[in-house]
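All protein chains of the complex are present and in place, except for one that has been dropped.
To keep things simple, chains are lettered A, B and C as they appear, and every chain counts its residues starting from 1.
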Amino acid sequence: MTAGPLEAHLRGRRDAGRALLVPYVTGGVTADWLDYARAYAKAGADAIEIGLPFSDPMLDGGTIQEASDRALSRGVTPGGLLEELSGANVGAPLIIMTYGNVVYRAGPEEFCKRLAEVGVAGLIMPDVPYDEVRGLSGAALAAGIELVLLAAPSTTASRLERIAAESRGFVYGVTVMGTTGERGALAESAGSVAVRLRELTTKPVLMGFGISTPAQAVEAAAHADGVIVASALMRRVIEGATPAELGADVLAIRQALDVPQG
Amino acid sequence: MTAGPLEAHLRGRRDAGRALLVPYVTGGVTADWLDYARAYAKAGADAIEIGLPFSDPMLDGGTIQEASDRALSRGVTPGGLLEELSGANVGAPLIIMTYGNVVYRAGPEEFCKRLAEVGVAGLIMPDVPYDEVRGLSGAALAAGIELVLLAAPSTTASRLERIAAESRGFVYGVTVMGTTGERGALAESAGSVAVRLRELTTKPVLMGFGISTPAQAVEAAAHADGVIVASALMRRVIEGATPAELGADVLAIRQALDVPQG
Amino acid sequence: MSLTLWNPESRSAPPRRSGMDDPGSEGRFGRFGGRFVPESLVPACEELERGFREAWADPAFRAALNQTLALYAGRPTPVTPAARLSAELGVTLLLKREDLAHTGSHKINNVIGQALLARRMGKTHLLAETGAGQHGVATATAGALLGLDVTVFMGERDMERQQLNVFRMELLGARVVGVSSGSRTLKDACNEALRNWVGAVDDAHYCIGSVLGPHPYPWMVREFQRVIGEEARGQCADLLTHGVPDVVVACVGGGSNAAGVFAGFVDTSARLVGVEPEGGAAVTFGQPGVLHGFQSYVLQDESGQILEATSISAGLDYPGVGPEHAHLADTGRASYVTMSDDEAVAAVSRLARTEGILPALESAHAVAWVLRAAGTADLPSGSTVLVNLSGRGDKDADQLARLM
Partner (left out) sequence: MSLTLWNPESRSAPPRRSGMDDPGSEGRFGRFGGRFVPESLVPACEELERGFREAWADPAFRAALNQTLALYAGRPTPVTPAARLSAELGVTLLLKREDLAHTGSHKINNVIGQALLARRMGKTHLLAETGAGQHGVATATAGALLGLDVTVFMGERDMERQQLNVFRMELLGARVVGVSSGSRTLKDACNEALRNWVGAVDDAHYCIGSVLGPHPYPWMVREFQRVIGEEARGQCADLLTHGVPDVVVACVGGGSNAAGVFAGFVDTSARLVGVEPEGGAAVTFGQPGVLHGFQSYVLQDESGQILEATSISAGLDYPGVGPEHAHLADTGRASYVTMSDDEAVAAVSRLARTEGILPALESAHAVAWVLRAAGTADLPSGSTVLVNLSGRGDKDADQLARLM
């Protein structure tokens, strides 16, 4: 399968020697949530992950749970958030992160079509693993949405191979056996997941979960093509930091990543 | 078995045409409880029943339960009450009413001997029926205490015969299937118990349980040799009536019984 | 003062085979037992004795009882090897699981027997006393099952302490009558039930909750509980190399669960141990006396006033003990020991953690004895011991939560 636009975009930047940075924001966490996304883009995000909040976020730690709860209690809906994206011109490719039920409820075909309409490039569903995603890939393909698959430290070799082969946009390497959420140190498992994936594919490999500081980002990116940063940013949003302040946070990571390594 | 002094006394009066009257007082119900007994004697009691309070008076209704509780919470003991009787010179033969455990705890021989020492003539144990009393009769006999047996409306003919034969002092006819306690009307069963007993024995037959008013006393005495009055008097004691007032109550019954009946 | 209440030699008694047989028409267990009731109740007791003797000899009655116990009450209850606790203690501990019987204790065995008997005798009403409410709930259950009216007498203090069981009885259709006399607890409820029975003997059967009361109750209730021991005997035979455990142990309130399990082993080599609560140990600390219709060991003061029992477990809070236990203590066939409230609570917690079984506080007294005795001369390492786990502890969770 030929690379889609998201993958092409990330490959291009990666191949140009850049460590990729994908920051996250929960859609609707505040009224001006889109401004966070815009600030990320300005600070040098290579793509932006936008969470559509779900009532039962099984793979999320406390910070993103709270961000989701805030958004939901503001009364946002997936449909409304996508509507906001339409023509928002954030300045970087957008990847939607949401749980399976949000997609199934809307209907996979309709949902993917709508993503494409509002300019979204990729889709991540943390509770729909490789085996179950097959029922959705047709819909995503038809709509031109790149379905990103996750690989975990526990993933066996044969599964990893298939995940690497079938993931689109990039491969999402989970650093740790655990939920999203900040951690004091990067898990040891992070490196091996990245290394194993890199042996299997030339697709961009991005590591996520528990990457909180610029130093951790650099560490995680050492064996991979880039990082996804979520909880550390969302904690700041919950604490009331402005889009500008979040932009500065992302910039700090961007700059750390841009320092030529060893 | 020849009649003992209590039986002889009651027989004598009965045979003289007198309806017998045995009023009751709970030993120790007040500090001056003996004055109630003396007032009864003065008002014409043919004998007096004195209750030694027991913690678990299975055959007593609410009034006598309360009188017992009052006495016990005053700290009285069977030994102490008997001590008070010693030389009290009440003015009528005394019959002790108490539950089996009080007697067994002291030891039947010792208990009966002590009764005799303090001038008691008879003993009633409401929870020691005919079949069980045999173990005690030797002790009573040896001490010269007349053991009064009870007969109930439910008692079968053959038991009644044995009870009539073995009761000493008199036969206690229970008017009703129930506990002690005042009742609006005399139970219908009262008459038949009395009649059945009278057919079996020439011993005095006294009816008790629920005889509250002079009129009920007269009614109960119609087929028997006399009555025992307890709860109606103890209710008055509990309400605070003086020995003199109780004397008047007993006198009223005495007088009603003394009116020659149709 | 020496007591010679009873001279067994002077009475005609049926031949004894094992020490737990028919106590004869006078209901005597050695110098204990008897029928100490008001004359008014004697005919009812005699009628009941006749009724029970006939029913017990009638295969149809036995079949109906057995069927009800099996299809309704969940019998047989299993004997569970307590593997982890056994390993910790160095003895083989087996648990007879009366906690799994319907309503949560062995009480159901007795009430089903009495209710079937009452119906057979044409009674339409059951009277019962209850302390914590276990026997009251069981009687209300049997009454509902057979369509008999049920009135339960319960001390007012107990009603306050056990509101939930009051509700449960009412839900089962029973009338609960508060008793305000005396200490307003179980013994007063017994008095009140007996008083009420006097006035209602024609229609009502008094359903006594343990091996207590006038003859034939202590014997009849033991016979209705014998199923525990008979089942356990067979189950031990399947589970143990020697067939019979070295020791059989049960808690003793009135003594019905102990009597039931002892009856299955009295003719074996098993030592029988009854465990009384320290605060209600009639065999250990009582004197011979008469209470609620029978002669036995009773907690009482110098002048014969009955003392209140004060155990942490409501079901053992009774100042007397079944007359047959008094006799078994006299003859030495069974021995009786006491456990403290603290030991019982610790035993609940130990059994819960090692075996996943929450015993009733009552039953925990028997477990506590094993915990104390294991490895001592009383229960040497390698011994086998059967505990009759008379009931489940759900009812006590509230109380334990406040204590712990």
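Just so it is clear, a residue touches a chain if its C-beta (ideal position, glycine included) is under 8 Å from a C-beta of that chain, and two chains touch if they have at least 3 such contacts.
Everything quoted here is computed from the prediction, not taken from an experiment.
Listed by label, the shown chains that the missing chain touches in the whole complex are A, C. When the missing chain is restored to the complex, the residue among C:Met20, C:Val42, C:Ala55 or C:Leu100 that touches it is C:Leu100. The chain not shown here is touched by just one of A:Arg159, A:Arg198 or A:Arg236, and that residue is A:Arg159.
Only one residue in the set A:Leu34, A:Ala151, A:Leu186 or A:Val237 touches the chain that does not appear here, and it is A:Ala151.
What subunit C contributes to its contact with the hidden chain is residues 70-72, 74, 77-81, 84, 97, 99-102, 104, 140-145, 147, 163-164, 167-168, 171-173, 348-349, 352-358, 394-395, 397-398, 400-401, 404. In the full complex, subunit A touches the hidden chain at residues 54-62, 65-66, 69, 72, 77-79, 99-108, 110, 126-132, 135, 149-156, 159, 163, 174, 176-179.
We take it that only the chains that are shown with their structure count from here on.
Chain contact topology: the protein chains form a pattern that is neither a line, a ring, a star nor a complete graph. For the criterion of most C-beta pairs in contact, the winning chain pair is B-C.
Relative to the centroid of every protein C-alpha atom shown, the closest chain centre, again from C-alpha atoms, is found for C. Among the other chains, B has the CA centre that is most remote from the centre of subunit A.
Chain centres here are Cα averages; for subunit A and subunit C they lie 68 Å apart.
Subunit B and subunit C have Cα centroids lying 37 Å from one another. Centre-to-centre spacing of subunit A and subunit B amounts to 97 Å, using the average Cα coordinate of each chain.
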